[in-house]
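Excluded from the complex is one protein chain; the other protein chains are retained at their positions.
Showing subunit A:
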Amino acid sequence: MTDLAQTAPALPASGTRRSLKLARDRLLVLVLILAAWESAGHLGVSEIWISSPSAVGERLWTLALSGELFVHMQRTLTEAALGLALAFAVGVPIGIAMARYKYANEVAEPFIMALYSLPRVALAPLFIIWFGIDLFSKVMMAFSTVIFIFMLNIHEGLKTIDRDLVDLFRTMRAPRALMLSKVILPWLAPWVIASLRIGIGLSLIGAVVAELIGSSAGLGWYIENSAGRLDTTGVFAGLVALTAIAAGGNLLVARLEKRISGWRAA
């Protein structure tokens, strides 16, 4: 009997000290970059080209105080988030259907790949004509840049699904809903996370590109508008705000990833 008795293996320690060190060193790199940028201005590079961190900081502060910053951030964030959510809601079922209806997928594949390879940026003028210069055209641009990521990733994920696992649940006559909720969707979770990770950046690209081409608000519009007035400080302020949104999104996905797909660490 004792040959079956085993002791529980120790779960890995959290490693807080290492993560503190990492945060410190990253901060150090950021400070070095900002210092180099700031001193470049003092060493003779014109502020018209590169502005300076202090000027950008000042601008951001002013924009934050007037509330204008948050209006633009909220606008761009809304466009990107709606586009991403829509791409998820439409892309995941299509990806599942692509895996399930193999022949239909074979028929559709060249068309899907053609659309996928098309630089979606080039669609922006058309989307402005179709969907107007308000929110909707930007959401659709974000949607069109991201949806393929979900479709193709989910399709790929389903191809790797463990056949034995599915067969086993079939022998136990698992109802379709249970099969989906307990086997297939959890199996796909890492692929969904990976899609989200790529999708955050792409949906921002979609939204901002549409804003650059025709809009009256949003960070893309703010950047475009500042550049038109040779206001480099404004351009950089817009870029910093965009980066902040992207970084926040990535942080959120990393959190989600930790919670959902810890099992893949094996």
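Please note the rule applied: a contact is a pair of C-beta atoms (placed from the backbone, for glycine too) under 8 Å apart; a residue touches a chain by one contact, two chains touch by 3 or more; residues count from 1.
Here, contacts and distances are computed from a predicted model.
According to its UniProt record, the chain left out of view corresponds to "ABC transporter ATP-binding protein" among "Lipid II isoglutaminyl synthase (glutamine-hydrolyzing) subunit MurT", "Radical SAM/Cys-rich domain protein", "Nitrogenase molybdenum-iron protein beta chain" or "ABC transporter ATP-binding protein". Here one chain is not drawn; of A:Pro125, A:Pro186, A:Gly228 or A:Gly248, the residue touching it is A:Pro186. For the chain left out of this panel, the touching residue among A:Leu118, A:Leu178 or A:Leu230 is A:Leu178. Between the chain not shown and the residues A:Leu20, A:Ala35 or A:Leu165, the one that touches is A:Leu165. Listed here are the subunit A residues that touch the chain not shown: 1, 3-6, 8-9, 11, 162, 164-165, 167-174, 178, 182-183, 186, 189, 261-266.
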